[in-house]
Structure formats: C-alpha cells, structure tokens
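For this depiction, one protein chain was excluded, whereas all remaining protein chains were kept in their positions.
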Amino acid sequence: MAEIPIAWFLTLSAVLFVLGVAGFLFRRNIITVFMSIELMLNAVNLSFVAFSYQLKQVDGNLFAFFVMVVAAAEAAVGLAIILTVFKNRSTLNIDEVETMKN
Amino acid sequence: MPTSYTEMYFPVLVQAILAMALAAGLLTVSRLLGKRVRNRVKDLPYESGIVPTGDARQRFSVKFYLVAMLFIVFDIEAIFLYPWAVVYRDLRMVGFVEMLVFVILILSGFFYIWKKGALDWAAGAVDRKENRAP
Partner (left out) sequence: MPISFPTTLDLGRFLPEILLTVFGTLFMVLDAVLQKRSKNLFGHLTLLALAAALGASLYAGSEPGPAFGGMLVVDGFATFFRVLVLGVGMLIVLSSYRFLARENAETGEYHALLLFSLAGQCLMASANDLIMVFIGLEISSIASYVLAGYLRDDKRANEAALKYFLLGSFATAFFLYGVAILYGSTGTVKLDQIHAVLTGPNAPFPVFVTLAAALMLVGLGFKVSAAPFQVWAPDVYQGAPTPVAAFLSAAPKAAAFAVFLRIFTTALEPIGTAWEPLAWGSALASMTIGNFAALLQSNIKRMLAYSSIAHAGYVLVALTARSDTGTSAAMFYLAAYALMNLGAFAVVTHLSGKGERYLTLDDFAGLAQKQPFTAAMLTIFLLSLIGVPLTGGFFGKFYIFKAALDSHLVWLAVLGLLNSAVAAYYYLRVLVMMYMHDPSQAVQEAEPLSHGLQLALVLPALGTLFLGIFPNWVLEFAGHSAALMK
C-alpha cells in the first residue's frame, strides 16, 4: 500500500507556517493578523499529526488536541480584546493602534 | 492493485476533472441556450420571494459576537469527550471521575457566563445589576 511520504506533510506544514508568519508581519488588519496566527498553529498541528502517524505513537495527536483547545481559548480572548479595541477606537488597522510613545 | 502513490490518487483526480467539466459545461450551455432578460426586478437578490430591504452588508450587533466566542470555547472543549467516549469502557471508574472533574469545571464556566448575563439575547430588557462595567 503506497503512502504519502511524510516529507510532503512537513513541507506543506512549513509552507503554511511561513505563510502565517508573512501574514502576521505584512497584513494591517488586526483580524487578518489574528487569522495568520491561527494558520501558524494549524500548520504546527499538521506537523504533529504527521509525526505522530509516522512514529506510530499517540503523543503527537494528543498534542494536536491540546493545541486546538488552547487555540480556541486564545481565539475567544483575542476576539474579545479586538472588540474592546474596536469599541474604543473604531478602527481595526494595526498602524492606527499606536498611541504609546515616549 | 494500485501500487504507487500517483496511481492510488488517480481516481480522485479524474473525479475532480469530471466535476469541474460538468459545472463548466452546464453554465456554458445555459448561457448559450437560455433567454436573458435584464431589468431591475430581475437583478434583485433572491430572498425567498420577499422584497429585499436594506443592504446585505449591514452590521450585526456585538452581542452575536459574544455568543459566537462563547460557542467556540464550549464547542472545542467537547473534543475531549470524543476520545473519552470511545474508550470509556476500558477506562472504567477512573475515566468517569476524571471526566466528571472536567465537566464540573466546564459547567462552572457556563454558570459564570449565564449569571453574568452573557446569554441574554434581549440585552437591556432585563435589569442586570451584576453586569457593571469594571
């Protein structure tokens, strides 16, 4: 039975992670920046599951579960923070949320 | 028996091509054969026969976001229940007690948001004293 080689999964995971990093660094909308972080976390999850499958162990899958749950908690907190920012400033552009300077 | 990776996924490729071809074909055929009438009524978005009102890009009230956020958290926590349910019989009492602890923690979170009024749809209709701004 032929299998997809693990290198493919890892490459995809690396590509997604880098896309996430690029999105985080270059996008200006806060929600998009936040989505980029989620993309990075899911790229990592893909790596975990692929490794777990390769190693015939359950640890990696377990890790992926916890990452998902934590990402959800983070999303809830993050969206709440983004909402309060929007309420106070009426903007979601990250460059305009910049009031603190020396 | 397909042996290589490419052979194994070949049917998937064929199906994807067929699906795209079918969709493209049907659209082309209806465009070529169908009658086209353009007027204001015809261009209106279809809303089950009711005359559309307002803009589709209207803003939703913030309280929907709150419900959405709470939903994400409680929904995702449920993924721990699935593997637990699968091996429940092997885990016996230990699994039950551990899950009980987990569920109690979740329920106290639920109790908290309920008492804080985050689940009230008609915000402001009820006098919520406990919901003061910090």
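Observations, loosely collected:
The letters A and B name the chains in turn, as written, and every chain counts its residues from 1.
Convention: a residue touches a chain if its C-beta (ideal position, glycine included) is under 8 Å from a C-beta of that chain, and two chains touch if they have at least 3 such contacts.
Nothing here was measured: the structure is a model prediction, and the numbers come from that model.
Looking at the complete complex, one finds that the omitted chain is in touch with A, B. Residues of subunit B that touch the chain left out of view are 90-95, 97, 105, 108-109, 111-112, 114-116, 129-130, 132-134. What subunit A contributes to its contact with the hidden chain is residues 10, 13, 17, 20, 24, 30, 33-34, 37, 40-41, 43-44, 47-48, 50-51, 54-55, 57, 59-60, 62-63, 66-67, 70, 73-74, 77-78, 80-82, 84-85, 88-89, 97-100, 102.
In the analysis below, only the chains that are shown with their structure count from here on.
Across the complex, subunit A meets subunit B through its residues 2-5, 65, 68-69, 72-73, 75-76, 79-80, 83, 87.
If you check the complex, the residues on subunit B that touch subunit A are 2-5, 7-8, 62, 65, 68-70, 72-73, 75-77, 79-80, 83.
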